[in-house]
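Here the complex is missing a single protein chain, while all its other protein chains stay put.
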Amino acid sequence: MTAALQAQGLGKKYGRRWALTDCTLDVPAGRVVGLVGPNGAGKSTLLNLAVGMLTPTTGSIEVLGSPAGSSQLARIGFVAQDTPTYARLSIADHLKLGASLNPAWDKTLATDRIESLGLNPKQRAGRLSGGQRAQLALTLGIAKRPELLILDEPVAALDPLARREFLQDLMEAVAEHELSVVLSSHLVSDVERSCDYLVVLVDSRVQIAGDIDTLLATHYRLVGPRRDEKSLPHNQHVIAASHTDRQSTVLIRTDEPILDPAWTVTQLTLEDVVLAYMGRSSPSKQNDRPVLEVQR
Amino acid sequence: MMWLTWRQFRLQALVIGAAVALIVVFLLATGPGLQDEYQLAHEGFLSRISFDQINEYLYIVGQAAVYAAPPVIGAFWGAPLIARELEMGTHRLVWTQSISRTRWLVTKLLCTGLAAIALTGLLSLAVTWWADPIDDALNHGDFNGVFNLPRLLPPVFGARGVAPIGYAAFAFALGVAVGLVTRRSVVAIAITLAAVIAIQIATPMFLRPHLMTPLQASVIVTAENMRGLQLSGPETNPEVMRIEARLEGVGEGFWKISENTVNAAGQVQKTLPDWVVNCIPPPPGGPTGEGKIQAKTAQVSPTVTACFQRLADEGYRQQISYHPASRFWDLQWRETGVFLILALALSGFSLWRIRRDLT
Partner (left out) sequence: MIEFHLDGRSGVSPYQQIVQQVRNALRLGLLREGDQLPTVKDVVAQLAINPNTVLKAYRELEHEGLVSARPGRGTFVTRTLTDHSLAAHGPLRHDLQRWLTKARKAGLDDESIEALFMTTFRTAAQEDIA
């Protein structure tokens, strides 16, 4: 199965600043990928590169097996940040826009969805609430019958109810149409529910990328008597460590069982894992830990 | 894509379309009347039609409208085309459907550009048709009040024939390019309006005279054909800066580009010798000093006659370059051609530049 998204050494520079550095990813198809990271980390840049709104400065990016760009547009649905719509066009006009610009447009799907959302097709998009506009944008993305749906923080500006409804509809579409999804988000709780693959982007670099179940199975919190984290065995990669005068708490990633009886071992939640990677200092301060980790 | 282009464009199209339609209706209603009147008798035609206020009014309105169309179209159809999408962020929606940006822009440029050309063409040709009897009369030397400029002359030329089509296409393409570069509708509108108006003013001064090589005429100034002198300096001892003569024998309605006094060797004179002052016919009460003196009918005076004779004898003549009235359509097509080529070049620029990063 072709990868949904593949990047090799991908980098993007704006003026003097690198928005994305040395990004290598291999995201399998059929997943719901959560892209998390702080503001300015490069999430939007990565997604814009995937849909061809930007061109790479270094490296390459491929979606669904071909280089990102206008040749792939028909196979990718995109919901941009702030879900832009034409304020003076009605919902029906937007559907017509979709129909006239997309060869694979599914008209029945679009109109049924609008109806089931209880939206009035004659209403102008400028008069809709944030949640309704997001639902319209999602409809436009789904009715195009893409193989991959990319969403740039679609729920960031929505109230909790609108957010939940949006995600419900998104997941339903995934179940029904077997879509791959890449979704950037601030909210780890949403990612935890709906995603099965995680990419953490901090400071323009990929900190960790992998299957969520595998990540949760291989990350642990070790609590025990005070100890230098460099003294841990090599197969235990330290993500974060904190010490008091008597106690050490270390977050590690390992494929091997943990045999040292001095440690109390607990599993981590996804939020713990994400926060650990987000809190890491920049790679220049790490000595020998590789920054790019891809796990299957 | 065609549907979307129309849907986004329809309000602007209808506004300008309605304005053009309104004017065209008036022109169509009164045009045949003018033609009948002209057929009746060429003599005194212009003073006859001046009796009807509506004719003078339509003449002025028609001219103003044709001049106004290109900057308005450039600013309100062209400037917001891309700029508004970028401002509102809707480019993130429409450029990620299934068609490329290039195809999106090509469709928009073609559909809207052709509409611009069609509407401006309709308006301009309607005005040209309506004003034909008037222009014809003016080209035969008639004039009255507001009807006083032959159509080859700058203020009228740009409001006749096919040249406005060139301006409209150019203004539209310029607006689109400015909008793409500035990314802000309001700024783009302002810049486009200013630029197009400036170019409309500059074209007859710098471009049009050179579209064809002007004809040259050599005229010896006499008391009869001198139009005026330009003096400067103190009252008692003025200096003659320039002298102007009427160009005769080339018909009416020609466009004088330049006039210079040259000496026997063919050199352009920046000022004329002191004694040329004697060519001024003395007005009752003595010379008045600085300023142009209109001397349509020179008074017979021996000093004056001797002065002109001396001018002729010493080989001074007026070198006048001009375009005759018959060149109207030649100049029209060339000017239109220049602006259509510019419009294509600007469109090409926009098509190239839109492929850059634009989040």
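Labels A and B are assigned to the chains in the order they are written; within every chain, residues are numbered from 1.
Just so we're on the same page, contacts are C-beta pairs under 8 Å (C-beta built on N, C-alpha and C of every residue); 3 or more make two chains touch, one makes a residue touch a chain.
Since the structure is predicted, the reported quantities are computational estimates derived from the model, not experimental observations.
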item: Which displayed chains the unshown chain touches; value: A
item: Listed residues A:Q168, A:S242 or A:T264, member touching the removed chain; value: A:Q168
item: Full-complex contact with the absent chain, from A:E176, A:D228 or A:D260; value: A:E176
item: Hidden-chain contact residue, picked from the options A:S189, A:N235 or A:T264; value: A:S189
item: Interface with the unshown chain - residue positions in chain A; value: 31-32, 164, 167-172, 174-176, 189-190, 192-196, 216, 269
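FYI, only the chains that are shown with their structure count from here on.
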item: Approximate Å spacing (C-alpha centroids) for the pair chain A, chain B; value: 60
item: Residues of chain B defined as touching chain A within the complex; value: 1-4, 7-8, 88-90, 92-102, 357-359
item: Residue ranges of chain A in contact with chain B within the complex; value: 44, 48, 51-55, 70, 73-74, 76, 78, 80-82, 84-87, 89, 93, 96-98, 100-104, 137, 140, 144
